[in-house]
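Got a structure here, written out as structure tokens. Questions coming.
Yeah, one chain of the complex is gone here, protein chain that is, but the others are all in their spots.
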Amino acid sequence: MKRRIMPLVLSAYFVLFIIFVVLLAYFWNRDSKTPVQPINFSHQIHVSKVGLQCTFCHDKVDKSTFAGIPPVQKCMSCHKNVKTESPEIQKLTRYWEEKKPVPWKRVYSFKIQNYVYFSHKRHIKAGLDCSKCHGEVKLMPQMKRVRQLEMGWCVSCHKANMAPTDCVTCHK
Amino acid sequence: MNEQLLFDDKNKFLQKLEELVKSGVSPRNIAVSTPYPVHEVEHILKTPPSPLRFFTLLGALFGLLFGAWFTSWTSINWPLIGGGKPIISVPAFVIVAFELTVLFGGVISFLGFLFLTRLPSVKSIISPEEYGNRFVIQIHSEEKK
Amino acid sequence: MRSIDYNEQLEHEVLAALRKPNPWYWVALVICALLFGMGLTLWIYQMLKGMGVAGLNNPVGWGVYITDFVFWVGIAHSGTLISAVLFLFRAKFRNAFNRSAEAMTIFAVMTAGLFPLIHLGRSWFFYWLFPYPNQREIWVNFKSPLIWDVFSLGWVGSLRQWWHYNRLYIFLAAFATPLVISVHSVVSWDFAMSIIPGWHTTIFAPYFVAGAIFSGTAMVLTLVIPMRKIFRLEQYITLNHFEKISQVLLFTSLIVTYSYIVEFALAFYGDHQFEAAHFTYRLLGDYQPFYITMLICNSLIPLTLFFRKLRRSIVYLFILSIFVNIGMWLERFVIIVTSLAKDFDPYSWGLYTPTMVEVGITVGSFAMFFMFFLIFAKVLPVLSITELKEEASE
Partner (left out) sequence: MDRRDFLKFLGISSGTAMISSCGVDKANEKIIPYLIPPEQDVYPGKPVFYNTTCTECPANCGLSARVNEKVYDEVRGLFPTKAEGVKGHPINNGALCPRGQASLFRLYHPKRIQRPMMRDNDGNFRVATWQEAYAYVTTELQAAKEEKKDNLYFSGRTTGTLAGLIGRFCEEMGIERLPEFEIFSHANLRKANEIVFNQPEVPHYHIKDADFLLTIGADILETFVSPVSNAAQYGEAVKNENFTWYHLEPNLSMTGLKATTRLAVNPHSEIYFLAYLLHALSRSDIRKRRPSWAIMNMVPDPSAEEVSQKTGISAENLEHLVSAFFIAKRPLIITGGVSTAQPGGLEAALLTALIQAAMGMNDTVVDFAHSQNYEKVGSMLDVQELLERLRNKAVGVIFISRSNPVDDISANFNFVEELKNARLRVGMSDFMSASMQECDVVLPLSHSLESWGDAAPRKGIRNVIQPAIEPQYDTRTEGDVLLEIMRTASGQKQGPDYNQYLIEQWHSLYGESETVSLIENGYIEEPVSPLSIAVDTRSVESYLKNTDFSREVAAQPVLIITPSIRTYDGRSKVLPLLNEIPDPLTTVTYGEWVSVSAVAAKKMGLKDRDEIQISVENENLNYPVKVQNVLPENVYMVQRGLIYAIKTDIDSRSGEASWYLDNISATKTGAVIPLPILSGSMHEEGRGILSSHESVVEHSEHYNEKLKEEVDVEEERIYPKHPHKNYRWGMTINQDSCINCAACVAACYVENNIPVVGQKEQLQGREMSWIRIEPFVRDDRDIEFTLMLCQQCDNAPCEPVCPVYATYHNPEGLNVQVYNRCVGTRYCSNNCPYKVRRFNWFDHRLPKPWDKMYNPALSVRGRGIMEKCTFCVQRIRAAEDMAKDEDRLVRDGEVVTACQETCPTKAITFGNLMDDSSRVSQIARSDEAYRVLEELGTEPAIHYLRKKERKSEA
């Protein structure tokens, strides 16, 4: 019987360990690639059909670290009279009338947000195309994340383009 | 014909062994099993020195080279200056290389040992020949191809 | 000349240790397990709350945890040395201690290995210390002594395969000796590589190796003596064995004492005001009691081993070994804490007092060590039977 102590202890240990790993794998990074937005906004329509430029709405992308989300007023400037019958647009107008900003869900975010400082401006100025990171947005009826934004991915591109790989470039 | 001789006394066992060898039985056909290592046997049977040491040597060399290469490569892969030292600062890396030398030397000789003695062999686990504390000499007949 | 019946009897008695279940054994085991559990809980608490639950502060960034680490590594290597070095010298009496020493090695390494993790501010990222291929393409800093540690601990683990076969043994023993010496040198470089007065000195490597053998030998005694009693192995672990061991103890004690003297000599002979100031502080400063106790335990008490009578008195050796263990733990504590408490800039000087969390985790680590040792005592033969037979046969 005593001879079984070790095997028992060990097997128990390993079982626990495996359970732990499985749980970890399960709960790791569960944020969805395509969050459900308060308003079912379609980039496809606005870019492909209407033919708007990215910078029409995200007008700070080449000036600021953040591309920026258009103010509700901008949406209303057209949708006061465009497609007012659609329920989605009515949602929008409701937000506008209640003077509430639209609580858009974030699609792209860094795992350790607090420590990474990414500048849209620099990348646009470097002549990078939006699709390099955000994928073919103009074909997306619903915005979805195409990149996990892992450091290795950033670095590989930086190295390929002789961009700085000094840590303080992104970490502050 | 297969012969098996059992002894309780070590000296008797050794004498018999010597006789056998003198009588022209090639050591290759003699298998002995002892309760504990008896170094005389090696002299009598003139077993060639174990090839294990070559495993050790190889392991050590590999460890050394790997250590030297790995440290340098990882440092160059993303060169970061620390304390004004050069990217490849040899003194520090020598230590790592040495450690790896010993590590691989050790591990590979052990693997080599397992390889040479065919351990762990399923047979020896399933039907262990039990001679207790006795000294055994087994003589196999010449099998000819 | 002795014959089989001796061997059979030996086998019987040694293995007897494995069979008989003793109520006290279970009590001891449970107590150890509980304390070990407490240690773990405290560690988790520390991770959730923050390093602050330990007594560490701004000047003194390392304390009890690193002390424990060095202490256990020391014990581990001494175990290895006992089995390896003595084998190389064909010291027959070694066989008696072999198994315990080796088991000790493994358990001590396991315990020691925990402390670098425990003392991390963010233990959950411990794996960053290993040079594994990662998407970040960031490797480890091979210039850092801590990384050298990671490797050195790496191999001590791999030593466990030794105790299978003699033939291989000789090879590995040949490796083990320089290996162990270098491992402990590396640990000592954790300190020697820094620029802090009291740490930054070239004598640390030999100093620590000697210290390791010293403390390790003591720990062997602490473990073997009760074991010998419990399992009635008086016949196989004889007084001669103990005498030999205590001679080793005495010898290493003298080496350690020598290094204590050298430290001070260097400080005051070399014209370096920071070094001199530090050693004055170590001797007369806030931590004087610890330092004095350490000197008594490590340098004075072992001198008594010059008397053959005491060398052969089991009880005395046991008590002495306890003292030495304490002394050696204090040695590391004093080296680490006093050096940090008062370094270059007087403004940032500060004192360090361990908290209950640190004490608890330390106790837990001892509990873990003894727990494994108890299990080992029941599951495997305490003495290496083959080796005893071999020895007996000559």
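Lettered A, B and C in written order, each chain numbered from 1.
Simple rule for what comes next: contacts are C-beta pairs under 8 Å (C-beta built on N, C-alpha and C of every residue); 3 or more make two chains touch, one makes a residue touch a chain.
Since the structure is predicted, the reported quantities are computational estimates derived from the model, not experimental observations.
K.L.:
Of the residues listed, C:M110, C:I196, C:L250 or C:L283, which one is in contact with the missing chain?
P.N.:
Considering all chains, including the one not shown, the answer is C:I196.
K.L.:
From the list A:S11, A:N40, A:Q90 or A:S119, which touches the chain that is not on show?
P.N.:
That would be A:S119, which touches the missing chain.
K.L.:
From the listed residues C:W128, C:F290 or C:F366, report the one that touches the chain absent from this view.
P.N.:
Of all options in C:W128, C:F290 or C:F366, contact with the hidden chain holds for C:W128.
K.L.:
What residue numbers in subunit A mark contact with the hidden partner chain?
P.N.:
So the residues of subunit A touching the unseen chain are 60, 63-74, 96, 99-106, 109-110, 112-117, 119, 121-122, 125, 166-168, 171-172.
K.L.:
Even though one chain is hidden, which residues of subunit B still touch it in the full complex?
P.N.:
Where subunit B meets the chain not shown: residues 80-86, 89, 92.
K.L.:
List every residue of subunit C that touches the chain not included in the displayed model.
P.N.:
49-52, 55-59, 61-62, 119-122, 125-126, 128-129, 138-141, 143-147, 150, 193-196, 273-274, 277, 340, 342-351
Keep this in mind: only the chains that are shown with their structure count from here on.
K.L.:
Calculate how many whole Å lie between the centre of subunit B and the centre of subunit C, each centre taken as the average of the chain's C-alpha atoms.
P.N.:
About 30 Å, centre to centre.
K.L.:
Counting only Cα atoms for the centres, state how far subunit A is from subunit B in Å.
P.N.:
58
K.L.:
Can you compute the centre-to-centre distance for subunit A and subunit C, using the mean CA position of each chain? Integer Å is fine.
P.N.:
Using C-alpha averages as centres, the distance is 51 Å.
K.L.:
Considering subunit A alone, which of its residues make contact with at least two other chains?
P.N.:
Where subunit A is concerned, no single residue meets two or more other chains.
K.L.:
Hey, what residues on subunit B touch two or more of the other chains?
P.N.:
78
K.L.:
Along subunit C, where are the residues that touch subunit B in the complex?
P.N.:
Residues 3-4, 7-8, 11, 131, 137-143, 147-148, 151-152, 154-155, 158-159, 161, 165-168, 171-172, 175, 178-179, 182, 186, 189, 386-387, 389-390, 393.
K.L.:
Which of the residues in subunit B come into contact with subunit C in the complex?
P.N.:
Residues of subunit B touching subunit C: 8-10, 35-37, 50, 52-53, 56, 70-71, 74-75, 77-78, 80, 82-83, 85, 89, 92-93, 95-96, 98-100, 102-103, 105-107, 109-110, 113, 117, 132-134.
K.L.:
Of all residues in subunit C, which touch subunit A in the complex?
P.N.:
Going by the criterion above, the answer is residues 18-19, 21, 134-137, 375, 378-379.
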